[in-house]
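What follows is a structure written as structure tokens; I'll ask about it next.
With one protein chain held back, the other chains of the complex are shown just where they sit.
Order as written gives the chain letters A and B; numbering starts at 1 within each chain.
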Amino acid sequence: MGVKGIPLTKHETGLITTRIEEVIRWGRKYSLWPLPFGTACCAIEFMAVASSVFDISRFGAELVRFSPRQSDLMIVAGTINYKLGPVLRRIYDQICEPKYVVSMGACACSGGFYDNYATIQGIDQIVPVDVFIPGCPPRPDAILSALLKLQETIDREPQMGPRRPITEHGKTR
Amino acid sequence: MNTTTHGKRMEENRIDNPKPGFEDPSPGVDLDIADETALEDLGTEPMFINIGPTHPATHGTFRVFCKLDGERIEKAAVEIGYLHRGFEKIVETKHYTQVIPYTDRLNYCSGLVNNVGYCKAVERMLGVTITPRTEIIRVIICEIQRIMDHMICVCANLVDIGALTNFWYFFNAREKLNDLLEALTGARLTYSYTRIGGLAWDLPKGFEENVKTVMKEVPKAIKDVEGLIKKNRIFIDRTRDVGVMGADDAVSFGFTGPCLRASGVNHDLRKKKPYYHYDEFEFDVPVGERGDVYDRIFVRMEEMKQSYRIVEQALKILPGGPINIDDKNIMLPDKDKVHSSMEELINHFKLIIEGIKPPAGEIYDAIEAPNGELGFYIISDGSGKPYRIKCRPPCFYLMNGLKKLIEGHMVADIVAILAGLNIIAGELDR
Partner (left out) sequence: MEKLDNIIEALRHDLAEAVEAVDRPYGDAVLTVSRTRVHDVLSGLKTRGFDLLLDIAGVDGLHLGGRERFEVVYILYSLRDDLRARVKVFVPEGDMTLPTATDLWQSANWAEREAYDMFGFNFEGHPNLVRILCHREFVGHALRKDYPMMKGQWATGTSDLRPDIERE
């Protein structure tokens, strides 16, 4: 982390020198507040991850916030069909930067085995996705592994400045 | 209601006997009349609000558009279809066995029940009788799934009302039951365990003992949750006489399952049209009185206890023997014979490429799913792929009645009523 530590003595207070970017990175990594955009079966697996057996709160992501204004990680769990597409894009637009999107399950990644008139064949056609989790539904362990991978991604990215070029508001494709 | 000390204190603080020094500053003003005359000059406009389609993770996606007068709902319109995945169109291009994973995802909280319902319909169409061992195994897994589905429904319902602790209690018990089914089928949520004519494979070693051990958690969890809510003043206020549906209306709306039974109609397919030896098991069917949210939740809690009884009895009479029927045109042959003998190889090849071929015709068959009557109307044209499968989802008709249930109530009641109906979007929209 690039920290220069000065040990505590009886008369001095502890002081750590680092760069602002590292502190921001540390804060963002370990407090990703998820917005579970749960539609189908994967939402039940997400509930299981949030429960005490698999416990996502170990990784800082316990505070599930259903409002896009209060969260920064959107987990799309379940099938997205053409009727729900505009809603998904609108919710994504409302999340404040920096925002991350995790596509959970086969249906969100690529339409799953519903290759027909009703299902969007992959949500990356409408929102930019950071981590794809395969599985139908993915095991809760896979979801935790994806969260860790996302934390590694945050490690590599610059934290000052916008994450992506700002696009026109309201564009769906 | 017996007044406790808390009640007495509340009586003492009422506005009619104020403490000295705390009298009403403007005595003699009757507040009720004051309200009415004040409101005459107030011009109010109805407000339109939209609830959904992204609903806090538990229920899937639907939209309720309300016309509000203050906090009361005057009129409402319900819109669904946000999880329409084209189940009925895509199964027309799959073989009968390939449809089984699609049925899993209908009511994903109890996937095995959908599998059993579909296989039961196709087996009736083929005219085969499954083996006694398979029948009892199917009963055991259906009842375990019934317990799991009711657990999710009740705990999600309580979370929406605000009682979060019960979520952890029920989910822990559900995870243990899910571990059982994972050992049996290999999957956590979408099991696809039944096959047409039998099951995918037999029970693993020690399954019966594991079931007995794990099932002991169920009454404990039920007792914990009941202890928290049964006499809880807040819970009773939020659920008693909220979302009342009378018996005649419930039948007219096509309700089936726990919601119909909560409205006072004693109708359970396991008793009225018994299948798989249900008429030999001893169990009761809980029936509610008023048809409100309280009744729906407690009908489900009682049904969990009855399912526990059925599983105990079924484990006692579980027979041995084969699990698949002995019919070359329906069941795949043993894999080791396929690799060594020509006849089995050709049989395997034909079944995989052409599929099982029921005779041309149509059938409607239903099963008592945890949510109600899950029916499949299958039309076959004699080929290996179904011509038309219409799934009769119990939630669709419950949702149809939602408009009537919420009109006249307040906005906060929508959540309690909606959760009490146990709407699973996968089944609702197919």
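By definition in this document, a contact is a pair of C-beta atoms (placed from the backbone, for glycine too) under 8 Å apart; a residue touches a chain by one contact, two chains touch by 3 or more.
Quick caveat, the model's predicted, so the values are computed rather than measured.
In the complete complex, the hidden chain is touched by one of B:His277, B:Lys305, B:Lys350 or B:Arg388, namely B:Arg388. In the full complex, subunit A makes contact with the omitted chain through residues 82-83, 85-87, 115-121, 172-173.
Residues of subunit B that touch the chain left out of view are 48, 50, 53, 63, 65, 67, 75-77, 79-81, 84, 86, 88-90, 93, 124-125, 249, 251-254, 256, 265, 267, 272-273, 361-364, 366, 373, 375, 377, 379, 381, 387-388, 390, 392, 396-397, 399-401, 403, 429-430.
In the analysis below, only the chains that are shown with their structure count from here on.
Of all residues in subunit A, those touching subunit B in their complex are 36-41, 43-48, 51-53, 64, 66, 77-79, 81, 83-84, 87, 91, 107, 113-119, 136-137, 139. Of all the residues in subunit B, the ones that touch subunit A in their complex are 53-54, 56-58, 60-61, 81-87, 89-90, 101-102, 105, 108-109, 152, 167-168, 171-172, 175, 188-190, 425-426.
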